[in-house]
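The structure follows.
For chain A:
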Amino acid sequence: MAGKVIEFRHVIKSFDETQVLKQIDFEIEAGKFYTLLGPSGCGKTTILRLIAGFLHPTSGEILFNGQTINEVPANQRQVNTVFQDYALFPHLNVEQNVAFGLEIKKVDKKIIKNKISDALKLVQLSGYGQRNIDELSGGQKQRVAIARAIVNEPKVLLLDEPLSALDHKLRKEMQGELRALQQRLGITFIFVTHDQEEALAMSDQIFVMNAGKILQSGTPVDIYDEPINHFVADFIGESNIIPGKMKDDYIVTFDGHDFECVDAGMKTNEAVEIVIRPEDLDIAPANTGKMNVTVDTQLFRGVDYQITAHDVNDNEWKINSIHKTTVGQMVGLNFDPEDIHVMRFGEDEATFDARLEQYE
Partner candidate 1 sequence: MKSKAAYLTPYFLWIALFVIAPMALILYQSFFSITGHFTFANYEEYLSSSVYLKMTFNSIWYALIITVLALAISYPTAYLINQLKNKQLWLLLIILPTWINLLLKTYAFIGLFSQNGSVNDFLRFVGLGSHQILFTDASFIFVATYIEIPFMILPIFNSLDELNPSLINASRDLGASNWQTFRRVIVPLTMPGVKAGFQAVFIPSLSLFMITRLIGGNRVITLGTAIEEHFLVTQNWGMGSTIGIILILAMFVVMFLTRDRKNRGGQIR
Partner candidate 2 sequence: MKKKFHLSNLYLILVFAVLYLPILYLIFYSFNAGKTMDKFTGFSWQHYLTLFADTRMISIVINTVIIAVLSALIATLIGTFGALGIQQLRKRSLRNCILSLNNVLMVSPDVIIGASFLIFFTFLGIKLGFGSVLLSHIAFSIPIVVLMVLPKIDEMSQVMIDAAYDLGATKWQALTRVVLPAITPGIFAGYFMAFTYSLDDFAVTFFVTGNGFSTLSVEIYSRARQGIDLEVNALSTLMFVVSLLLVGGYYALTRYNESKKIHRARAAEEEISQ
């Protein structure tokens, strides 16, 4: 498909003395749904504002279609933003809000009219053109904000936590709609969120960020199954993270036993962390599984039971099981070699990818 639209080359951004972005490098391909995911203050919104042009990098280069845009002001960039609290102009009605960008560009009145009606149709707000902003519900404002942005036919649409102000049900609905909209328009979406579920559900590509760095990038499945480090494993979904030792390729030791695994390419006896997702653990009668744990708490959640337990070494285990247990009881745990994911300490993304290349 079409090549990269946006590229960051060694981008650093500092405010006063503090570096909020530490050497960011990435490429954004045309027509995909990207998500910048991370806790608040990790720098994800800063990246968005750098792309939009509200901020300028302290050093490094930002390229748009292969051209440096470091110094291009926000109003001359072919990107548009859907803001967190919508930022709809309160003195203009829906139609006037959507028309704003086109009027600025002095587009012909007739064309504007058609484009507005198309955009409103696209976000399912046909017939709302004359409404005032304060007459709209949260979800409707959201749609107007999207219409106002896409009517300008940007190459890239930036979305700054646009769903955070909506209630849970509406948020789920909008996630689906946004994804569908992106596929229909075929333009690049860059979506910022701190909600990992949202990121997993919507994205083609996720950039997981923390403390001004991109820790890992990849498809939702890659990131969920093969988190690069403790932070990513912990931030994305629930996980059991247990200290262990890499005995040899495909054999890892933790909790006093050796287990078969699918990871390799590390030093012998290297200290590592292993990750097993709670839903990958199966409860078995005591002494019949690969290890034994004692149940501490059990919570019924509808689809399954959320169980916490501890092993002989006092490691805590989270287990999601459809089978009921009894608190205080000892049970066995079963898991497959591919359920175990081994993480090295301090491995960066490049080495991680290179190592995976070796044996996959």
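Candidates were picked such that all candidates are chains of the complex that A comes from, given by their letters.
Keep in mind that, in the parts below, a contact is a pair of C-beta atoms (placed from the backbone, for glycine too) under 8 Å apart; a residue touches a chain by one contact, two chains touch by 3 or more; residues count from 1.
Computed from a predicted model, the values in this text were never measured in an experiment.
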Chain A: touching candidate in this complex (1 or 2): 2
Complex contacts: residues of chain A adjacent to candidate 2: 52-54, 73-76, 79-81, 83-85, 87-91, 100-101, 104-105, 131-132, 134-137, 148-149, 152
